[in-house]
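What you see is the complex with one protein chain gone and the rest in place.
The first chain written gets the first letter, and so on, giving A, B and C; residue counts start at 1 in each chain.
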Amino acid sequence: MSAFFGDIAPIQYEGPDSDNPLAFRHYNPDEVVMGKRMEDHLRFAVCYWHNFAWEGGDPFGGRTFDRPWFGGTMEDARLKADVAFDMFRILGAPYYCFHDVDMRPEGDSFAQSTRNLEAMVDLFAQKQAETGRKLLWGTANMFSDRRWMSGAATNPDPHVFAYAAATVKTCMDATLKLGGENYVLWGGREGYETLLNTDLSQELDHMGRFLNMVVEYKHKIGFEGMILIEPKPQEPSKHQYDYDVATVYGFLKRYGLEDEVRVNIEQGHAILAGHSFEHEIALANALGIFGSIDMNRNDYQSGWDTDQFPNNVPEVALAYYEILRGGGFTTGGTNFDAKLRRQSLDPEDLLIAHIGGMDVCARGLKAAAAMLEDGKLEDARRARYAGWDGEQGLLDTSLDAIFERVVSEGIDPQPRSGRQEALENIVNRYV
Amino acid sequence: MSAFFGDIAPIQYEGPDSDNPLAFRHYNPDEVVMGKRMEDHLRFAVCYWHNFAWEGGDPFGGRTFDRPWFGGTMEDARLKADVAFDMFRILGAPYYCFHDVDMRPEGDSFAQSTRNLEAMVDLFAQKQAETGRKLLWGTANMFSDRRWMSGAATNPDPHVFAYAAATVKTCMDATLKLGGENYVLWGGREGYETLLNTDLSQELDHMGRFLNMVVEYKHKIGFEGMILIEPKPQEPSKHQYDYDVATVYGFLKRYGLEDEVRVNIEQGHAILAGHSFEHEIALANALGIFGSIDMNRNDYQSGWDTDQFPNNVPEVALAYYEILRGGGFTTGGTNFDAKLRRQSLDPEDLLIAHIGGMDVCARGLKAAAAMLEDGKLEDARRARYAGWDGEQGLLDTSLDAIFERVVSEGIDPQPRSGRQEALENIVNRYV
Amino acid sequence: MSAFFGDIAPIQYEGPDSDNPLAFRHYNPDEVVMGKRMEDHLRFAVCYWHNFAWEGGDPFGGRTFDRPWFGGTMEDARLKADVAFDMFRILGAPYYCFHDVDMRPEGDSFAQSTRNLEAMVDLFAQKQAETGRKLLWGTANMFSDRRWMSGAATNPDPHVFAYAAATVKTCMDATLKLGGENYVLWGGREGYETLLNTDLSQELDHMGRFLNMVVEYKHKIGFEGMILIEPKPQEPSKHQYDYDVATVYGFLKRYGLEDEVRVNIEQGHAILAGHSFEHEIALANALGIFGSIDMNRNDYQSGWDTDQFPNNVPEVALAYYEILRGGGFTTGGTNFDAKLRRQSLDPEDLLIAHIGGMDVCARGLKAAAAMLEDGKLEDARRARYAGWDGEQGLLDTSLDAIFERVVSEGIDPQPRSGRQEALENIVNRYV
Partner (left out) sequence: MSAFFGDIAPIQYEGPDSDNPLAFRHYNPDEVVMGKRMEDHLRFAVCYWHNFAWEGGDPFGGRTFDRPWFGGTMEDARLKADVAFDMFRILGAPYYCFHDVDMRPEGDSFAQSTRNLEAMVDLFAQKQAETGRKLLWGTANMFSDRRWMSGAATNPDPHVFAYAAATVKTCMDATLKLGGENYVLWGGREGYETLLNTDLSQELDHMGRFLNMVVEYKHKIGFEGMILIEPKPQEPSKHQYDYDVATVYGFLKRYGLEDEVRVNIEQGHAILAGHSFEHEIALANALGIFGSIDMNRNDYQSGWDTDQFPNNVPEVALAYYEILRGGGFTTGGTNFDAKLRRQSLDPEDLLIAHIGGMDVCARGLKAAAAMLEDGKLEDARRARYAGWDGEQGLLDTSLDAIFERVVSEGIDPQPRSGRQEALENIVNRYV
């Protein structure tokens, strides 16, 4: 156990009346919601990068955090791992997520970086065994180092494509070894800064082929987790190819991958793309590609990715409502790809931010479940479309046949209230 | 000839030094650009709706224009047609576009509305013959009347679906009769105001089936034009299903229509979706679904669709550059789906706005052609990807094979300048 | 009593467990919060325009609502008033707000319009007396008619300026007669579409002079209410002069009005200007110009003014928190300048939307009061600035004197945690 968090004991559920900042007021892992333990519904994961690797910088300022593990040695990496697993344990989060570069120091060659990774994977495996923590997903960071500045799988330089392929191979191996339940690809540099120097067609084809290789390798090594793409419209690039759920769907269809790959949807990325979070979830469910979520919000009024912890229960409830309507998570879960604000300097802030986020999710989940069990919303939805029950035939005919019917029957449809405010009031009974 | 425009003669090309507000300074229809007449490149179309049916209202104010044809009679409709074809002739625009509701008065039944439409189609056919004007595309307005408030093909009420099918049938008939080169669907109400009352899955399936019926009917009647979808992300709806080019592509793939349907891309809609106009065009070309354009810009800083005439030559040049790179228009053209500002009250304003827009497009086209003929941009693009010439093998192998190669060869890619500013400077030689 | 709402009885408070859609679950007028009745805190007002004059149109579609009072006669106006006061009574909202054009038919001359207004004012006065309803504020609609298309007080045409002055005079008279507690100016056309035809300097000076005339007239007639400006950044205009609270403050200072005029802040307008609602309220309090609020939200992801009923309790709570921190309303109140969604066709929807909004506000108010009474947030705020207690002298000296001290004392400030997440968690105990 590291000294970083002092003698803070594992966070306990104390109920809504507690004013202990280091207690859960709503997240009660064993509480049963719709027949399942809350922990098994939410499947919380803590991310390694923002919590342990990020230094608090922004485009106008450098490091604000002062962590004993900052530095580039294997010893630093091990101390970081000690603190991280300590935090997972204190929070009681069952899962975590990582990038390769979060857990291992960069070596002076690809081979050395790989050896560093393997050594750390061994350590992580041991820590998982000791603490009972599990890996929700692994991923490769192919955007921070300058070698990726013009893309990874979509790079104009084939050597970068190769380096990316080799990197993903090592990260998939690591994920397999750690029993990861998913493998995620976020293509922060798979896009462009300017169309003027970009061959859109080639870049899309290379990205399609790359993803097929990922799927082929998954099967080769017997990885049974799900491959997930995380959509984001832009930032760091001016335009990213995995813009949103609909775009990723078209991409998967184009390259024959719609049965092999799903999406990891982040609230902040949904918003940057002009969508609500619940829209992206509902659409992924409708298209059959829903996988997992990154439950970190964006400030609606900041045009960049603020990656804040969730704090608005009504919004979170609508997201879980769509997740529950779709049957809940299978391999996916609720990852906090969330940054502390860079002024939140203290170790305690790390815990408090997660506690708040987990409580907000727990409230959202319970509200969503109650809305579903109540049934009023779903009854209203069904009633609105009930006219189709006897009219499926309209879908099996032709424009001119329908035309004849409209004219002969004098069809003159009358609008009916959409009752949006009434439905919103129903939601407000639960959130 | 109507009296509306007084004795204004057809607009002539007078060259860049003219300061006659009623002359073209750049649009010279017979001038040859890259081996083709400018008129045949640009294929200008004038829209019927904003020019002749829109009254100048906005969400906070009513009619500002005062046109002698406002009113709901067939006589009004005929006067409107007189003025419209007069304007087409004065401008020398070879094409126009229409919705059903622009050209005919609403009847008191579907059958009567259809008869009104048919009568006007006969009149339009006669006017086309007299003036040599042609129809670029026809379309149905299935968003203004209150019957469409909850969608057309995606309406919860099957009677509205039927009404929509019958309506499109009549509009396709009209388009065929008028020799239209395309038929467009813009789904301003195909979307939702709130997810709470929406069955996303059913609505998408109905829209997919509807579009298949459109394609089936096209073949049945021998319409040889192209079916086009016009993407727009939102407004009037909170979310529209035809969000952007990438979304429409996924939709077409889902419903097996990618070889039958293309896109009509509007600059203003591209911007509302977070894309540049040239991005949407380049993407449509890459995906094989580029059709036509609506060359009306949005104010980047107004969050609604301002539908302004184009006035920024550098932007327009980049759009035509992508069009020319893709081989130019086939059935498509340059439609001005553009509104006068509502304070631009005078008949002359209608002409001046189009003259300005046509000149801006002519300059953009000429600049685009010069950039292509110069070749520096394309040379730079090819050079950037030249490394792939001997490395296609990377695409035919596997992650682990590539991994072996990266390790054994010690591949360590070095970034090369993307030269964005140098390329932008090259563009600025031409615009 | 009109027949419009059938036999719906006045809405009663039934408590949080009620599932009656026509009952309050949180708004309990007589419940005491921080020593004051809830009704006296919230001071709810219902707007006349969106509820009774708006027909459900948007930029892409016309009327959806079907109200028996639509039409232009005095009889229509009286029926509208009957239904309106009926609704005020059913809702138990103590206040309402109006524009001149909402309540009276347009005449064929200014004099006739004024007579119509006066007749309706008499009727309203009588209805107020009968029902106990009061006027929170009156205002003039100087944006809908085409005469205002280029501005009212800022119009290039002095006759429009004159017409505006005369109009405001009649509306201030009406407001005085009806015992209004405020008079509001919203300048939807006081701005520009293009700088190219605009004399910014003259327009600002005319607007400054106009507002001074308003204040002079207020004193002349003994109107004791407050004059309020409602900021909005744009829409309908591309740019509006009353952009946001900070801009209005600078305008008031420039024209010597900062002690005479305050602001009516709308949530939707705050958002369009890039601010949170609570920011605008807090800033107005800091600058001493806080007046009243329009409690209608905008969709964060629609770039136009959606004017929706509030439905997010955490957001509303933060707004009331700033209002309570500033001492609460004096002449101001909580106006719903909110539109039904245009698909919400039924009379009941009008009631349900207001009930939902009033309940959300009541929850927000109670949460805000509890946070203030709890004191943890204010304690934390004070503690963060406590270092200044002994350092006020720094404000009374000079850069060079401070420089000497920094050097001689070796001042080297150490950052302290801003604790944002901890504070957000505290808020989440109450919302």
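Keep this in mind: contacts are C-beta pairs under 8 Å (C-beta built on N, C-alpha and C of every residue); 3 or more make two chains touch, one makes a residue touch a chain.
Remember, it's a predicted structure, so these values are computed and weren't measured experimentally.
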Decide which residue listed in C:Pro16, C:Gly132 or C:Gly387 touches the omitted chain of the complex. C:Gly387
Candidates A:Asn28, A:Asn51, A:Asn116 or A:Ser150 - the one touching the absent chain: A:Ser150
Touching the absent chain: which residues on chain C qualify? 109-111, 114, 146-147, 149-150, 155-163, 165-166, 168-170, 172, 193-202, 204, 206, 209, 213-214, 216-217, 220, 233-234, 239, 243-244, 246-247, 249-251, 253-254, 273-276, 278-279, 282-283, 285-287, 318, 322, 377, 380-381, 384-385, 387-388, 391, 394-395, 397-400, 402-403, 405-407, 410-416, 418-420, 423-424, 427
What chain B residues would touch the chain not displayed? 19, 21, 25, 64, 271, 274-276, 300-301, 309, 311-315, 340-341, 343-346, 348-349, 352-353, 355-356, 359-360, 415-422, 424-425, 427-429, 431
Even though one chain is hidden, which residues of chain A still touch it in the full complex? 56-64, 143-146, 148-150, 188-189, 193-194, 234-236, 238, 272, 299, 301-305, 341-343
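Keep in mind that, in the parts below, only the chains that are shown with their structure count from here on.
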Geometric centre distance via CA averages, chain B-chain A, whole Å: 36
Can you list the chain C residues in contact with two or more other chains? 64, 301, 341, 343
